[in-house]
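Here the complex is missing a single protein chain, while all its other protein chains stay put.
Here is chain A:
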Amino acid sequence: MALQVEDLRVHYRTTKGDVHALDGVSFSLEDGEIVGLAGESGCGKTTLGKSLIRLDGRMRHVGGSAVLDGDELPIGDDRAMNARRWKEVSIIPQYSMSALNPTRKIGKMTAELLRARGKSYRSLKGELVRRLELVGLSEKVLDNYPIELSGGMKQRVVMVLSTLLDPSLLIADEVTSALDVTNQKAVAETLVKFRDMGFVKSMIVVTHDLSLVYQIADTIMVMYAGRIVEKSPAETIIKAPKHPYTKALIGALPEVGLEYGDERLKSIPGKPPHLLEPPTGCRFRDRCPLASEECFQEPPKVVVDEGHEVACWKAEV
C-alpha cells in the first residue's frame, strides 16, 4: 500500500478558535492508483492535499497519521518533512501560473532548486528535457522567463518540475481549474500518462469537477465538511452513488444529450456548515432530504460493496 492515512485531523488557527478543516480522515491508496478527491469549496479537499506535503502557517496537525511506503510522514514537523518533499511527496499547486520565480530563467531556477536539494542538474537535465518534450514543450523553455510562456505552458512546466524526482505520491490540486476545456483534457491525460510511465506511483487529484476526475481516476472520494463521506471506484460513484450528498452532487451535473431548455439544473440548497464548531452527528443533516432522528448520531461507515464505503445511516447494503 502506498499511502495509509489514519484519522487525520488538521485545524486552522483563527482568532475565533480552531477551524476543524480535517476532522478524522482515513483512507488508503494503492500503488499506481489515481484517487479523485471531490467536494464543494470549503470541504477540506485542499487542506487534505496540503497536509500531506506542507502545512501553511495557520494549519496545525492535531492528530492522526499518514504512512507513505511504510514510513510515517512527519506532518507536523516542517523540517523533518523537508527531506521527504519532492522526492517522495510532491504537489502540483493550484496556482501553477504563478508558481515560478518571475525573475529567474526556468532552467536556472530548476538548477538552483536541484542543487539546493543535493541533486545534480547536469545529470537530470536529459530526463528533464525528455519530459518537457513529452508534454509538448521544447528544451528552449529552460532559457525562458516564466512571463514568456502562456498559462498552459507554465502549467506543463510545473507538472514536469514537480514530478522530476519520481515521487511516490503526487497531489494535483485543482490543476485544471484555470484552464480552458481543451487544455483541461490534455492536462488530465498527462497526469494519467505520468502515472503509466512511472514518473509518479500514485496520485491524489483534488478537484471540484467530478466529470473531469471521473475520466482519469480509479477511485473517487467525496468529502464533506472535513470528512470523507463516500469512497468507491470512479464508475460506481457516478452510476450508483449511495450518500445523499454524492447523489446531490451528481444530480447537479448536466447530462450530455439531454435538452434542458428553460429548466434549471438542480443545485444543493444551503451551504456546508461552518467548521469552527462543527455540528454533531451527520454533518450533511441540515441539507439532506432524507434526514431523520438517527442522523443526530454519528453515522456509521458502511461497506456496501468491494471498495465502496459510505458514511450514512441511510446507506442500504
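Odds and ends about this structure:
The working rule: a contact is a pair of C-beta atoms (placed from the backbone, for glycine too) under 8 Å apart; a residue touches a chain by one contact, two chains touch by 3 or more; residues count from 1.
In the analysis below, contacts and distances are computed from a predicted model.
Per the UniProt record, the chain missing from the shown structure is "ABC transporter permease", taken from the list "Multisubunit sodium/proton antiporter, MrpC subunit", "Lactate utilisation protein A (LutA)", "MoxR-like ATPase" or "ABC transporter permease". Of the candidate positions A:R13, A:R117 or A:H274, contact with the hidden chain is made by A:R117. Only one of A:S162, A:T176, A:T190 or A:S232 touches the chain withheld from this view, namely A:S162.
Note that of A:L100, A:V135 or A:M159, the residue touching the chain absent from this view is A:L100.
Contact with the chain not shown here comes from a single listed residue; of A:R54, A:K247, A:R287 or A:K314, that residue is A:R54. Considering the complete assembly, chain A touches the hidden chain via residues 53-54, 56, 81-87, 90-91, 93, 95, 98-105, 112-113, 116-117, 144-145, 147-150, 153, 158, 161-162.
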